[in-house]
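Below you'll find the structure I mean.
With one protein chain withheld, the remaining protein chains of the complex are depicted in position.
Take a look at chain A:
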Amino acid sequence: MSDTTHTGPVLAADGTPLKRSLRRALRAQKLRALALIAPLLIFVLLTFIAPIADMLFRSVENQIVGRTLPMTVEELRDWDGEGTPADSVYRALYFDLFLAAEGKEHTKLGSRLNYEESGISSMFRTTGRDVDNIGKVYQKAIEKVNPAFGEGAFWYDMMSGGQGAEGNETLLSNQIGRLEGLESKTFKGDIGFVPGAEIYKILPNATRAYTAFAAFTVFMDEDVVAEEDPWEAVYPALLLDLREPATMAALAGYQGPGAQELRDLAAQADTLPPVDLKAALVESNEDWLRTEYWEVIKTYSPPYTTGYFLNAIDMEKTTDGIALRADDERIYGILFKRTMFMSMVITFSCIALGYPVAWIMSNLPARSANLLMILVLLPFWTSLLVRTSAWKIMLQQQGVINDVLVWLGLVADESRLVMINNQFGTIVAMTHILLPFMILPMYSVMQTIPQTYLRAAKSLGANNWTAFWRVYFPQSVPGIGAGSILVFILAIGYYITPEIVGGTTGTFISNRIAYHISTSLNWGLGAALGSILLAVVMVLYYAYDKIVGIDNVKLG
């Protein structure tokens, strides 16, 4: 018997290894357990884990620059950060901006970049309005030479290279992809247009611009490409192509639709206005010459950025690397410190006020303890807003407490105490609101400490204080720990109360987060601040675990 157990695995009655048959027996049990917790699991996943993951993602996500200005970002890569970028950058910017302006996405990019450098958003807005007119100059000039260039059908034939011509699917899907990035959507289906492979080789800019137009027409305007006149951007693109020295030669051998018209137009290219898109953009808004704006665009062109986090700790990216912001621009460091400090003060006030109450409750007979418990829980039955507003009424300068103090003659009428809209107000109101979260865990721990310990200590010769301090208090520490963690973590993320009674000096980091989420709409910064808050809480939790031991915490 003992021999077999030494030589091989233990076998079940039917000869299968015992471990495996045990696992099989347990699997059904596990599955059933999983099915039971599945609703909660899904709920938590959807409402808790997913938003946190989203927040963490948003705090570094920065795809908007690359998606709105893909070609510009590409061209900008070679810029050394001195002066203004090359003409090719402006050219790319024009075509990027044109598509973005058609989709009305350029303002979003403007607001995003405005977080980093104010003024950028108006630059994008004005130029976005002008891109049509910039193109129109060339359109008019070209149509004057040959009105056929004003016709949608003509363009359609020319750009598709005619019936049966070889198409360039790559270009098509690239342009659709560009539109998808811009609009953050996915577009599927045939657009009824494929750019000709040959014409693309001869007129790359025009074909690209037209293909973008085609995709936009189908997916955004839901029209038919062949029936629509192309948008303005294709004209400067066409002229750019025609100005290329090699284009003439390439056109000479071209047989596709519109070949003759193109050759004619190319012959007269010199009489058409020069395509200086840089000048046009600068004329629309001089700020396009500003180096620091281009720096911002370049700095924030990668899809992920540490910019929000740097911002959240009062730092910024400059051309010399990462640096602390100027003194008067630093706010988040102060806010974080203040939040931590005030949460600690609130936690300690809760311990000081709650401990005696929990002690009394745990020593009273059940009936009176229940009554006290109801009193402790009473605040939960009133709306948070009402309670906070009540504190406002109590503490304000014309409020109840000041009135009483003045009436008692303790405070002169002229020098009423300022107790609200500052840190004091926030601490008082939040201590009151969070007190039950301290009392309940302390009470539940104290309830389990029998009175006989105190009696034993006294019988051993300890006076009341020593018996309490050496024997009772250490055993109640788990309750204090649990209450403190609860109160501190709740306090550190509290929002409504500091918002109402905090004024300017008593607000928390959470108020700033809320501001970025709902007012300034700088979600990335809000998310970065939130992530830092989350990290701080987790670090504190870890430290607590190391110092006190988390198994020393009892919640019930």
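Throughout what follows, a residue touches a chain if its C-beta (ideal position, glycine included) is under 8 Å from a C-beta of that chain, and two chains touch if they have at least 3 such contacts; residues count from 1.
Going forward, contacts and distances are computed from a predicted model.
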Look at the options "Spermidine/putrescine import ATP-binding protein PotA", "Alcohol dehydrogenase", "Electron transfer flavoprotein subunit beta" or "Cbb3-type cytochrome c oxidase subunit II" and return the one that UniProt uses as the protein name of the missing chain.
"Spermidine/putrescine import ATP-binding protein PotA"
Chain not shown: contacting residue from A:318, A:382 or A:463:
A:463
Have a look at A:17, A:83, A:474 or A:549 and name the one touching the chain we're not showing.
A:474
Contacts of chain A with the absent chain, listed as residue ranges:
450, 452-453, 455-464, 466-467, 470-471, 474-475
